[in-house]
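Just below is one structure, and these are the notes that go with it.
Removed: one protein chain of the complex. Kept in place: all other protein chains.
And then subunit A:
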Amino acid sequence: MADLIIDAFSSQTRLRDMIRAIRGCKTAAEERAVVRKECAVIRASISENDQDYRHRNLAKLMFIHMLGYPTHFGQMECLKSIASAGFPEKRIGYLGLMLLLDERQEVLMLVTNSLKQDLNHSNPYIVGLALCALGNICSAEMARDLAPEVERLFQSRDPNIRKKAALCSVRIIKKVPDLAENFMSPAATLLKEKHHGALIAGVQLCTDMCKVSLEALEYFRKKCTDGLVKALKERVNSPYTPEYDISGISDPFLHIRLLRLLRILGKGDADASDCMNDILAQVATKTETNKNAGTAILYECVETIMSIEDNSGLRVLAINILGRFLSNRDNNIRYVALNMLMRAIAVDAQAVQRHRITILECVKDSDASIRKRALELIFLLVNENNVKPLTKELIDYLQVSDQEFKGDLTEKICSIVEKFSMEKKWYIDKMLKVLSEAGNFVKDEIWHALIVAISNASDLQGYTVRSLYRALQTSSEQESLIQVAVWCIGEYGEMLVNNVGMLEKEDPLTVTESDAVDVLEAAIKRHTSDITSRALSLVALLKLSSRFPSCSKRISDIIIEHKGSFVLELQQRSIEFNSIIDKHQNIRSTLLERMPVLDEASYNSKRKSGSLPPTASAPTGASPKLPNGVVKSPAAPMADLLDLSSDDAPVPSSSGGDNLPDLLGGSLTSLPSLTGQAPSNGTDILMELLSIGTPAAQNDVSTSDLLSTNHNNTPSGTPLERLSPPSPFSPQVSTPTATTPVMDLLDGFSPTLSMSNKKSSTDPYFSGNNGPVYPSIIAFQSSSLKIEFSFSKQPENLQSTLINATFTNMSSNIYTDFIFQAAVPKFIQLHLDPASSNTLPASGNGSIGQSLRVTNSQHGQKHLAMRIRVAYKINNKDVLEQGQITNFPPGL
């Protein structure tokens, strides 16, 4: 019987035919057709329970599986084949089991019994098969059931069985770590093996046990360190063993495994480390390195020396070996040297610094793998002393590097420059260089940060805007360079023209007002410019229109030209700006004052906290984090809304800025503000002021208009679209009263109108839900304030949670202008509804309620987390409280 099957199999007419047919296929469709036909035949054969062809069917299925087609229907055939008596059937059955099944399938449980029998089989090859299969695919349950069998096989006389039992145990203890202690003493015995296979498997088992159990680590450290050192010594000193020869080196794999286990035992233990010093020194000096196999051993040895407890002599030796590797001509060896140096930094940064020049050369290598390693290494090597020359080298290289490497390189350079930006001028210089060389690769948040920095460096603004102007003359195709330049020219245009704030070594620059406008016009007309650049240019033009009277007419023409733009955002801005130029001469100059200084600290902390989306490039409709604090109080007259004219310069106060949405209708406060924070760069803010009111200006308060505006403010493809979904707007922006005053600004300017105050509202769609119940929590408590959260969920939508927040005043003062804000990680969406009131009575006599709706897009994998900020006033004094909420009940 067995012969017959083997015969059918080894003649292989049908299997060969199938493979030939598949090879002959010219297209993927042809291949699919052949496979479909074959599968149909196999299925038919399976359903007839055709034993003669089982072997061949399985062989075919393996081939089909390798090509990436589903073969689940053959799984039961594997089990049947395993259950049969002959070795060849079992062999193909087990192979099929390992290839076609995986540990998640229920079917696998059915094989436990066959495995148990085969583990006790008299034929050692069959025992070997069963061990191998168990070692490759066993599940936790099978591990528990069969562990005693495997443990028994450690005693087998056949070393080939012992080695497989050991590796099988590796999987068992990984699946069920509790079983580790059963295998501790058998594993220790294996370390005395002479048979290479059994020894290497034993070492592997010990290594894995040390990883899962501290107890095992201590055990092996005490009992086996000496033995392992001796074993390694024997291998190093033993005469040549041809049967384990790997290109002239005797069994490098065993050397490597031994060194690896020694590393684990020596790490954090001075005695064990001491014990292995001699042999490590011997391996490090005696290993032949003209062959790859020898280098592999040396590489492992160096890593062990770096990891075990301090022995300065050995470490010097190791670093020298790495230096030799690094200067090797073989790219593989240079790669591993860079890899090792990364780890060596933690041990001896000084020694690695010595190789800086060579590493820097590797950054310029033609091989992408080496470049990537080297760049990461350089990034770790940068410190205050070498940052300037290194940055210069990297930026110089940026000019000639491959396009695909520029992204990584730019990111690292920007990161270095920002980290070591003690000198403002140096920071600005380097950033401008990067922007001119690789502006298209610079992330938005990087150039936003640059703008914030420029806005804070009043003595460098003139210099910066002139440098930008110069840079733009030579590299006009870098998007983010254009954006920064356009913003700066809009803000500091007169410094450009009049050479204000010249630095000592700076060359004077002759730029006329018309030249400056040329630049802006070019940016807006450049057909590859994205919407952000064009919108920024429009704002810059508007600003210059009041400062450059000579160009006023020309600017007005450019703006009028864009009134017909097909891009809604640009069209809207042009119309608004045109109206400012035409109808509001009296307030224009004050309206177009320079931006107040942006709050650097708050921008940076926001960036660090990660609440800033990676590409928050455009203004969103919902950006109450406006740092220009132009609004004094919600009830202030309209003039205050754009009050840049008041004598006292507007102080950037974030709490003031937060009131802006109040002004425009209480409803806007409830936008998912902090989740989609727009960058604090000032342009957006002005745009915001001017664009929010548009629907009203057309005397047609339509919700959909506002929605589409907000949508269009976002350049397509940025995550902001996701972060500020239009839906939250719909239930709220429906009160014409709230927006009317803005309409007046643009069309009539009537100071008599005052703002409607925040309207209190309870949200309609939070009533009447009955989802799963979660305990309430005290989300935040200080001596002055308590915030409680209660939760509810709708059963059909587990991702969303409704949170009812209750704020209680614990102090004896009344809180006015109470505002609650929240920020969440990116995988969560947040929607804040209006609060029930903005005044919180003292001593717990009443509370404010507010609803939040969060949608956790990774529900079940990640927990909710939230940062909160509460701003209020006590006797007109601003108070700010912040906190982080991590105690959400699980399952939200």
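Everything that follows uses one rule, which is that a residue touches a chain if its C-beta (ideal position, glycine included) is under 8 Å from a C-beta of that chain, and two chains touch if they have at least 3 such contacts; residues count from 1.
Here is the rule we use: contacts and distances are computed from a predicted model.
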Tell me the UniProt name of the left-out chain, picking from "Dynein light chain", "Trafficking protein particle complex subunit", "AP complex subunit sigma" or "Rab GDP dissociation inhibitor". "AP complex subunit sigma"
Specify the residue from the set A:Lys164, A:Arg315, A:His448 or A:Lys793 that touches the hidden chain. A:Lys164
Going by the contact rule already stated, which one of A:Gly128, A:Gly439 or A:Pro596 would touch the omitted chain in the full complex? A:Gly128
From the listed residues A:Gly68, A:Pro239 or A:Pro508, report the one that touches the chain absent from this view. A:Gly68
Among A:Asn136, A:Asn386 or A:Gln571, single out the residue that touches the unshown chain. A:Asn136
Sole residue of A:Cys39, A:Ile82 or A:Leu95 that reaches the chain not shown, by the stated touch rule: A:Leu95
In subunit A, positions touching the absent partner: 2, 6, 12, 15-16, 19, 23, 59, 62-63, 66-70, 87-88, 91-92, 95, 98-99, 102-104, 125, 128, 132, 135-136, 160, 163-164, 167-168, 170-171, 196-197, 200-201, 204, 243-244, 246-247, 251-254, 256, 292-293, 295-296, 299-300, 331-336, 339, 366-370, 372
